[in-house]
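Written out below as C-alpha cells is the structure these notes cover.
Here the complex is missing one protein chain, while the rest keep their positions.
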Amino acid sequence: MIDARRSLLLHGGIVACLALLAATLPAYHAGNLTRILVLAVYAMGYNLLFGYTGLLSLGHALFFAAGMYGFGLSAALGGLSAGAALLAGVAAAALVAGLTGALALRTRDVAFMIVTLMFAQAGYLTILYLGTWTRGDEGFVLPAAARRLAGFDLRGDGARLVAALTLFSACFLATAALTGSRLGRTLIAIRENEERARMLGYDTARLKLVAVVLSGTLSGLAGAAYAMLFGYVGASFATVQYSILPLLWVLLGGAGTTVGPLVGVALMFYLIDWSSRVTDAYMLVAGAALIGLTLFAPQGVAGLIRRKAAPWLP
Amino acid sequence: MTQPPRPAPTRRRALATFGAAGAAVLLGDVARMAHSQGAGPLKLGFQVHRTGIGAAYGRWYERVATAAVARINDAGGIAGRQVRMIAEDDGTDPRRGAEVLDRFANLHGADLVFGPLFSNVVIGSAPRAAELKMPYFVVSEGHHVASGTLNRYTLQPGITDVKSQVRSVAPYVAANIGRKVTMIFPDFAFGHDHREFFTDAIAAQGGEVIAQIPVPPAETSFTRYFPRIPRETEVLYHVMVGPAVLTFVREMGEFFGGRGPALFGFIDSLEAVDIASPGLEFLEGSHLWEGMPRFAQPDQTGHDARYRAAVGVDDTGASIDDPRDVSTYAHMFGVWETLSVIKAGMETAGYRGPSDRPALIEAVEAMTDMPLSDDHPQGDKLFNGRTHQVFGRQSVSRVEGGRLIRVHETSVEDTLYEDEVDYTTRPF
Amino acid sequence: MAAVTLLETRGLSKSFGGVTACDGIDLALPAGETLALIGPNGSGKSTFTAMIAGRIRPDRGRVLLRGRDVTALPAHARIAMGMAYTFQITSVFADLPVRENVALALRRTVRGEGRVQLRTEQTLGRVGLLARADQPAGDLSYGHQRVLEIAMGLAQNPALFILDEPTQGLSEPEVAEFVALMDDLPAATAVLLVEHNMDVVMRLAGRIAVLDAGGLIAVGPPDRIRADPAVQAAYLGTADA
Partner (left out) sequence: MEFGPHLMLALLEGAVTSAVLALTAMGLSLVFGVMRVVNVAHGAFFMLGAVAAWWIAQLVGAHPALGFAAALLAAPLLVGAGAMLADRLILARVGYDPERTIVATIGLMYVIEQTVLMGFGPDARPVAPPFDARIALPWVERTAEGLALYWPWGLSITAYKLFVIAAAAAILAGLWALMTRTGAGLVMRATQQDRDMARAFGVPVSRVFARVFGLGAALAAMGAVLVVPIQQAHYLMGGDPLLLSFIVVIIGGLGSLPGTVVAALLIGMTDGIVSVFLSPTLAKIVATLAVALVLVFRPQGLMGRARA
C-alpha cells in the first residue's frame, strides 16, 4: 500500500516536473521535449508488450504506421476532423494489432520476432503499393484542418507542447495504473513464467492478445499524434528502423518500468542531438552507447535505479 | 539475469557528470541563441544528406555548396556581409529533416535553410519550415513545390522539376527514338511522377506507353523484371535511383545482349556512376536526359568551365583529385544556382535579419528571367513566383565512345506548363 | 459410495512417437478422497496427470470433471473449474516476491486487492513462509520453493488438487511438514498424488492406483495394493532401489 502511494507520488511528480520544464525550457529544447513526449508514448506502448508481457516484437512500426495513416488518410482524403481522424487512427491500429496479433501469437520467441517483422514489412510495402493515395515513400503534408483539435491550432509551438504533454501524461498515468492492476500483474506473471500462470487458471493466450492489442493501440495513438502534431505522414515511419527504435528506447530506459520509456527516448534523443554536434557519425556514438549499455547497465537506466536505490519502482 | 556487483560510486559519479554536461549543453544553447540582426555574418543552414540512402548525392551537394559560398564570400558576401554556412545531416530521413530545421531556427539562429534533394525529406520538413517562418530553398527536382502541396516558405529556384523535365523531352523521344514506349521506374512517388507525366506527354506526341514496370524500392537485383517488357517495344524508358543503379543498368545490358529496343533513360540511373564502368558498353548509342551535361561539350561556355573549376570537376564530370569519383553533375548545379538566387533575393530585399524573411520571399517571388551567367552556369531560366518553381533548358545526350554528347537541348518554353497553385496569395 | 464422483477418466491414451505412455486408463476419483498414483519411472504417471490437467492432449479417451466432459477444454478453463496443479519440476515466479506468487493464485477468484493480500498472508502463515513474504521466490531454498508451490495450490482452494511428486528432493522434516499440510486440507478436497515416497503414500492415500508401462494394473486401498502380487512384481520390488 505504501508502494502505491509512492508510485502515485512518483508519477504525479514526473508529470509536474515535465510541466515545469515545458514552461521554462528555451525554444529549441521545448521543441525536442514535444517530440520526446510523443515518441515516449510509442515507447510506452512497446514496453507494455515487451517489458511487461515479455513478448519481443520487431514489427511495431506496423502499429505506429497504422495509427499514422489511419489518421492521415481519413483526414486528408476522407475530410474527417482532427478528433474523428484521431479515433480512426487508433481504431485502425487496434484492428491491425488484433489481426496480426492473433496470427503471430501462434508462434513464440524468435519466430514471433520474425513473424511480426514480416507483417510490418508487408505493411510497409502495402503503403508503397497504394502510392496513389499514400504518395509512397514521399508521403504527404496534412491539411490545416487536421491540425486543429478542440479549438487549438497545433501548428503553434505552445499548443503543440501542451497537447503532447497532455497526451503523454494521460498515457503515462494510465500505464502506471495498468501495471498496478490485476491485468498488469497477470501480464507480468506471464512474462515471468507463462506455463505457471496458465496452470493457475489464467487464459494466457487471450491475455497475450489483449496485451498485443493494448500495446498496438497505444503505439498507433502515438503514430496518429505524431502526424497531427508535426503535419507529415510518410512511409519512412513504417520501415524496420521504426520497429527497432522502440526496442532500443525501452532497453535503454529500463524494460518493465513505467518511467523507462520516457528516460530511454530522452537519453537517445539527446545522445544523437549532442553527438551530431561533434561528429557526423552520430549513429556510431549511438551504437557504441548501446554496446556500453549492454555491458554495464543491462537493465537500463530505470532498471539500474530499481536495483540500486528503489526496489519499489513500478 | 544476475549481474556481478560493481562499485556504485563510479556510476554515481558518471551520472553526475552526465547531468552536469546536460546542464552545460542547455545553458550553452541559450547563450548561443543571440541573433544576428543586421550584424555579423549571415547564417545559411544547409540541410544535407550526409548519411542514409541519399549520401552519394549529399557529398557532391556539399562540395558545390561550399564552393558557391566561398565564391560569394570572395566577391564581398551578400550586401557586404560574409556568409557562414552551417551544415546539418538529415540522414535522408523526413523526421530527422524536420528536427534539423528546429536546430537551424532555434539553435543556430540561421537566416534561412537550403539544400535538400530527396523529396521525402523536403515534404517532411516543409510544414516545419512554415511553422518556423523559415525560408526553405529546396533543390529536389520534385513536383511537390509547383503542385501546390507545400507552402509559401518553400521555394525551388535552382532546379527544374520532374514534370518539366519529362514533358520537355517527350517530343524528341517520339520524333527520333520511337513511339511505342515501355517505362521501367522505381515504385514510389518519384517514379510515379515519371509514369504519369511521361504517359500523357508521349500521347500528346502521337506515341504510346505500352507497358509500365514499377520496381519495388530497395531492390538489389532486377533481371526478373525485364521479361515484362513487351517485344514490340521501340523505346525502353528507364529511370532508377539509389545505390543499386549500376546493377540495374548492367543487368539491363545483360538481359538484352545487344538485341533490345532503343534505350532512353534519365541520368539518375547513372548519376555518380562512371559511364565507362565494365558491363556498360551496351549503352553505346543510347540516349539519356541530363539536367546539365556531365561531359564538357564542344560548345562549352565559359560559365560552365569556371563552374567546373570552382567545384573541382574535370571535363568528364569526375573529381579532379580522383577520376574514378564521378559527380552528380546533372543535379548539383541546382545548389550553386539556388545560392545565387538567395544572394540576389537578400540584396534586393535589403535583408537584415529574420524579420525580413517575408521580404526575402517576396523578392524571390518577383524574379522572372535568370540569364546564363556565372550565377546560372547551367543556362538561362525563367522563375515563376506564383508556383515557386524555376524552369530551364533540358539536354538529351547520346553515349558515343563512352562519352555523353548532347544531341538536343530544349528551350525554356518547352518546359512550361499551366500553374497549379498561386503561393503569393497565401499569408505569411 | 455416497461421495459424488469428482473426476473420471475413460480410456485415456497417449503415445509419443510410437511409444505408449498411457493406454486406456479408466479411473474415478470421488470428492474428498486422496488417491495416490504410483508406478516405476516412465510408467506414464506424469503424462496421465498432465492429460487430466489439460497440459497434454490425449490421443483417445475422455476426461470428466463433475460429470462434465472437459476433454476439449484448455488447461486454464479446467483450473477455473476447481483444479490446482503443482509441477514435477518446481515452477514458481522466481523473480517475483513470494507474496506475489501466492497473490497471483488468489487474484483470479478473489475480488479486491485488500482481500487478496489478507488471504495471501493467511496462506503464507499456514505454510510457514510469512517471514519470507518479501523475498524473491527464486531466492528460497529448494524445499521452500516446493512449499510455496503447494501454498499456491492451497490458496486456490481447489476441489481437485493434483500434485506431481511433491516430496521429491525434500528433507525428512520438510516431508513431515508436507504431510501435515495435506492433513489440514478441507475434507471435501480430492487429491491426486503422484508420489515415490511409499511412507507418504501409505500415510495419506485413501486408495492407491498403480501404473505400469502405461497401463493401470491395480486400484484399491493401501493394504490390498501392498498385498497384490502383480504390484509387487511390477513395482514394489524395485521401489526404493
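Order of writing sets the chain letters: A, B and C. Residues in each chain are counted from 1.
One rule holds in what follows: a contact is a pair of C-beta atoms (placed from the backbone, for glycine too) under 8 Å apart; a residue touches a chain by one contact, two chains touch by 3 or more.
None of the values given here were measured: they were computed from a predicted structure.
Student: Just one of A:T166, A:S181 or A:T294 touches the chain that is missing; which is it?
Tutor: Only one listed residue reaches the unshown chain, and that is A:T294.
Student: Decide which residue listed in B:A79, B:I210 or B:L246 touches the omitted chain of the complex.
Tutor: B:L246
Student: Decide which residue listed in A:A85, A:A104 or A:A211 touches the omitted chain of the complex.
Tutor: Checking each option in A:A85, A:A104 or A:A211, the one touching the absent chain turns out to be A:A104.
Student: Determine which one of A:A27, A:I114, A:L173 or A:V210 touches the chain that has been left out.
Tutor: Within the whole complex, the residue contacting the unshown chain is A:I114.
Student: For chain B, which residues lie in contact with the unshown chain of the complex?
Tutor: Contact residues on chain B toward the absent chain are 1, 50-53, 55-56, 58-59, 187, 213-216, 218-221, 223-229, 231, 243-247, 254-257, 259-260, 272, 277-279, 325.
Student: Touching the hidden chain in the full complex, which residues of chain A are there? Just list them.
Tutor: Output for chain A: 56, 103-104, 106-108, 110-111, 113-115, 117-119, 121-122, 125-126, 128-129, 240, 244, 247-248, 251, 280-281, 283-284, 286-291, 293-295, 298.
Methods note: only the chains that are shown with their structure count from here on.
Student: Think of each chain as a node with edges to the chains it touches; is that a line, ring, star, complete or other?
Tutor: Graph shape here is a line: each chain touches the next, no loop.
Student: With centres defined from CA atoms, tell me which chain sits nearest the overall protein centre.
Tutor: Closest chain centre to the overall C-alpha centroid: A.
Student: Starting from the mean Cα coordinates of chain A and chain C, work out the distance between those two points in Å.
Tutor: Computed from C-alpha means, the inter-chain centre distance equals 43 Å.
Student: Nearest whole angstrom, what separates the Cα centre of chain B from the Cα centre of chain C?
Tutor: Each chain's C-alpha centroid was found; their separation is 73 Å.
Student: Can you list every residue of chain A that touches 2 or more other chains, as numbers and ranges?
Tutor: Not one residue of chain A touches more than one other chain, so the list is empty.
Student: Return the residues of chain B touching two or more other chains; collapse runs of consecutive numbers into ranges.
Tutor: Chain B, residues with two or more chain partners: not present.
Student: Any idea which chain B residues touch chain A in the complex?
Tutor: Residue list for chain B touching chain A: 1, 3, 6, 8, 11, 22, 25-26, 29-30, 33, 50-51, 88-89, 93-95, 98-99, 102-103, 105-107, 119-120, 123-124, 126-128, 130-131, 142, 144, 149-150, 187-190, 192, 216-217.
Student: Enumerate the contact residues on chain C facing chain A in the complex.
Tutor: 53, 55, 74-77, 79-80, 85, 87, 91-96, 100, 103-105, 107-108, 113, 152, 156
Student: Within their complex, state which residues of chain A touch chain B.
Tutor: So the residues of chain A in touch with chain B come to 25-29, 31-32, 35, 125, 128-129, 131-132, 135-142, 155-157, 230-232, 234-237, 270, 274, 276, 280, 282-283, 296-299, 304, 308.
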